[in-house]
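Every protein chain but one is kept in place in this view of the complex.
The block that comes next holds chain A.
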Amino acid sequence: MKKNILKCFAIGLILTISSCAEWLNVEPRQSIDSATALSSEEAITAATNGIYARFRAVALYGRDFIAIPELLADNAFNTGAGNRLVGQFNNQPGSHMSNWGTAYFTINQINLVLKALGEVELPTTFRNRIRGEVLFLRALLYHDLARVYAYDPTADIPQFNNGGVPILENGSLAVADVIYPARASVTEVYDFIYSDLEESYSLLQNLGNQRSPHFVTAGAVAALFSRVALYRGDYQRSIVQADLAMASGGATFPSDPVSGWRTPIHPESFFEIVFTTPDNIGVNESLRATFMTRNFLNDPNPASHGNVVFSDGLVAAFPEEDLRRQLQQRGLAVNSALTEINKFAGKNGVANLDNVPVIRYSEAITNKAEAHYHLGQFGSALTEINKLRVRAGLVALADITGPQVLEEILAEKRREFAFEGHRFFDLKRLGRDITKMNGVLEFTDFRVLGNLPNREIDVNTNLVQNRGY
């Protein structure tokens, strides 16, 4: 009997083990296997939404690409309240933009979608539209990476130039796909961006503007292209692309400079990141909370830190009659002596919820103006810039030539795009020193470039860190 029992038990054990692998089959419920995830039009659409959603990140257009360039340059003063972005205001080593991680995560998502578009049976229009959109987004990400971590083609310091950024063209799904890339040269990065933008434009140019501005349309592609070309010193191209953008119908140029900031969607936006109720970044890191003590324009009580405010210099840059002063107001409580921007004043109707224009009509104008300047076409440059001046209630400029034109363009751009994340990059690509309330940041200073995340240098020995870090 004893033996039989043992035998039964042994048989039982064997049966148990043989079915063990099945017992261990546990499937996740809010995820799907990545190998087969992007196999339908719906899945690819969802994956594309997942790419757009990344641009809401604080490290991208949720806050940093709007607020930090103001702090790194001479536009903004940080009151220190809330302790956020203080290092950027002080140009502390290592305190810069930090879009590396989020940008490359997004680039991987884009590369995976591009791969799926090539493998899955899909309607041509759908395929072209998605491919055109994500190529634009990839170009935007690479350009943002390049202008943070590398010198711009128009203002290089060859002895300190450690390259552009790595170019990843293929997505990773499994550990075996992971590569350890080196930094491509700045030229290679710009070539890559150009090729993405050219293809993107050709795919989107006949698809209309219905999805503008929250999704990519041809106008957005042209507008970004005019920016990239300006950074590259490819001025004729910049003018051509600016004209294409303005003619695209993807955005309009309202007759006053203020009203566009009071509606959820800015009419000038070629491309605008949309924030809906679940996307609220909150009272600590949203643009509203960063720039304003109030929740809404006319609130009587302060609601948040509003720690990033006008510098003395920026306040002084606006003449009395400039209509854009309506986009400024005195803060509350501890900010009562300071000037705040109210471009992001809960215009979606909910506190901390503001759509963020990435590229808007006025930039096509300033890009074109500056390109004309660099080509020595001062008259055309003034014609463009006067569009903004007149709209803002300033007198039209005439009879100036030479470097003074550039100064006027920069001053105009500083006023028009105050607290929109242009100032630092404009000064950088022109190789200028930055004179701030708390000292001068010389163009040759290593702090002009961001530091590649240390963990990236640790993990990937092919990467070369920027000087000084």
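The rule we apply is simple: contacts are C-beta pairs under 8 Å (C-beta built on N, C-alpha and C of every residue); 3 or more make two chains touch, one makes a residue touch a chain; residues count from 1.
To be clear about the criterion, contacts and distances are computed from a predicted model.
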| item | value |
| --- | --- |
| Chain excluded from display, named as in UniProt, from "TonB-linked outer membrane protein, SusC/RagA family", "Carbon monoxide dehydrogenase", "General L-amino acid transport system substrate-binding protein" or "Tripartite tricarboxylate transporter permease" | "TonB-linked outer membrane protein, SusC/RagA family" |
| Residue touching the undisplayed chain, where the options are A:Ile157, A:Val240, A:Leu323 or A:Val350 | A:Val350 |
| Residues belonging to chain A that touch the chain removed from view | 1-2, 5-6, 9, 12-13, 16-17, 20-21, 23-26, 28-35, 37-38, 43, 45-54, 56, 79-83, 86-87, 89-93, 100-101, 104-105, 107-109, 111-112, 166, 168, 171-175, 177-181, 214-215, 274, 276-280, 283, 295, 301-305, 332-334, 336-337, 350-351, 437-439, 445, 447, 453-456, 458-460, 463, 468-469 |
